[in-house]
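Please read through the structure below; I'll follow up with questions.
Excluded from the complex is one protein chain; the other protein chains are retained at their positions.
On to subunit A.
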Amino acid sequence: MLPASRFSCKAHRCIRALTTVPTEHAAPQLYTSIQRRTCSSASRITTHYTIHPREKDSRWEGVEMERFGDEADVVIVGGGPAGLSAAIRLKQLANEHEKELRVCVVEKAPQIGAHTLSGACLEPSALFELFPDWKERGAPLHTPVTEDIFSIFTEKHRIPIPILPGLPMQNHGNYLVRLGNLVRWLGEQAEELGVELYPGYAAAEVLFHEDGSVKGIATNDVGIAKDGSPKDVFERGMELHAKVTLFGEGCHGHLAKQLYKQFNLRENCEPQTYAIGLKELWMIDEKKWKPGRAEHSVGWPLNRHTYGGSFVYHLNEGEPLVALGFVVGLDYSNPYLSPFREFQRWKHHPFVSSTLEGGQRIAYGARALNEGGFQSIPKLTFPGGLLIGCSPGFMNVPKIKGTHTAMKSGMLAAEAIFPKVTAESLDSETAGIHVHEYAENLKSSWVWKELYSVRNIRPSFHNYFGLYGGMVYTGIFYWIFRGKEPWTLKHCGLDAHQLKPAKECTPIEYPKPDGKISFDLLSSVALSGTNHEGDQPPHLTLKDDGVPVARNLAIYDGPEQRFCPAGVYEYVPVETGDGMRLQINAQNCVHCKTCDIKDPSQNINWVVPEGGGGPAYNGM
């Protein structure tokens, strides 16, 4: 019953070799066609019903497809900081005004907080607004920042940079937190207030009224076999209908992707740009532990044209625990770059390895994060629903903080929705209510001002001097002029289009992991606790099964095998004849969304797997 993710790729190949019957009698012409169409040999890669609809599939004939439905006042997709803040605020208002309100939160993680991953250095403004009595309630904010260190790393040395008051990375008044624990605490507060929380159930489909407005969501079906056919235990998901549906799926949500198209929400904004953040938790030697210390670095091992940096946070929760991680902008151009291996390599810098020596790694995870900022915020409202949190993307990139703005957006959403859903008569043109006020309130709030003032810092890195040009720009225009310059710099377009063909780039020589400070990919993935029901269609769906080998491998040398932080994508030789095929180890997926973002062919469409699957982060 061991999950397949535990086996190395060599073992995978052995198992496959032992279980496949070679077709020696096949005619020679078939070999060439097998090379070009990977889906012709034995099985398809993608079997998900979003690519192969069940209406046309004979195996689904006669299967009961009716769904059980239920009504709530508000349904929230995503039990993260934004979703839970919205739910809490709604119930606070309901109690204040003595009104009944049914608020349901669906969350794909098996327990609230299990899919939450962040540094995190929290600016507590939004939390203090939501719960002025947060301390009495026991919110897990135990580590105020006492020391702020910023460096530019070279291979062996570091250049300390003074953090002058007013620079975005100044952290006085902020807290180092384990965001997963804060989210879990928010979940407890929400339940106490009467919010219905349903972890382990993923929202898989958006439902629409006849007039095109959003009616609610449907949770995932269960019991579909890996080849797409129904199992004995097949059961349809459930429909949750609401007057307003809030989408708080986090960075690059899969339902949000559909909503952008459906309601044309991105017509007046720039495409979102992203980074991938990889993180580990270490139990270190007590002598090296400096609780309250926040370290950030830029520079080595990334070159000046690859945006990225690191963090090391010494937590103060009773044991010598350190959270550290590495962020790489996904607009990098070299397909040979592996964010995971850059992270592992960075840990060997003397400034970092001195902290980690003698310590033990206890957790690992990864998640994509937004970098587009102000320029990439889409239209936030549509009939029947609205977007909150990192899904539309309110991260303050130079501060590397997005939790406070996510929470505030959830609270503003709740305040805008409340009068509408509790009104005596439904005053709406569409069956699903369109809450314009949310976007208007957000635009006049501190969230907007904050994002506006830092809007030019990230794009300023796109110059000849790269990182250094960006730092000079920040120094002049942010520190001195507070972001009031009249122009707004643009991003470079979709991250997926930034990759150069492999033949124009040099492969990067990464050092082998030493097993003490740096580690290999598969043992890291095991630490994330990720697992999925094995017998289900892979949730990393390909629009065209042939594109990975024909395009991604041929032109870009298969970058997905390098940017996936969980080893989901592997190019392996086909069993018979020459050529490679893409193997998708869906069980390893940690739901980071990087593949959906960075695939140069934009062929990968991440959809939600059966609820309850994915990582089992504990206080990440």
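Here is the rule we use: a residue touches a chain if its C-beta (ideal position, glycine included) is under 8 Å from a C-beta of that chain, and two chains touch if they have at least 3 such contacts; residues count from 1.
Keep this in mind: contacts and distances are computed from a predicted model.
Taking the options "Polyglutamylase complex subunit TTLL1", "Electron transfer flavoprotein subunit beta", "Glutamyl-tRNA(Gln) amidotransferase subunit A, mitochondrial" or "AP-1 complex subunit gamma" in turn, only "Electron transfer flavoprotein subunit beta" matches the UniProt protein name of the chain that is not displayed.
Checked against the full complex, the candidates A:Val222, A:Cys492, A:Ala554 or A:Met580 give a single residue touching the omitted chain, namely A:Val222. Across A:Ile362, A:Ala423 or A:Ile476, the residue that sits in touch with the chain not pictured is A:Ile362.
Screening A:Glu147, A:Asp211 or A:Glu319 for touch with the missing chain picks out A:Glu319.
Only one of the listed residues, A:Phe150, A:Tyr201 or A:Tyr313, touches the absent chain: A:Tyr201.
Which of A:His48, A:Lys91, A:Lys108 or A:Arg184 touches the hidden chain is settled by the complete complex: it is A:Arg184.
Mapped onto subunit A, the footprint of the missing chain covers residues 1, 3, 68, 70, 106, 110-111, 113-114, 180-181, 184, 198, 201, 219, 222-223, 232-233, 235, 237-238, 283, 319, 362, 526-527, 529-531, 616, 618-619.
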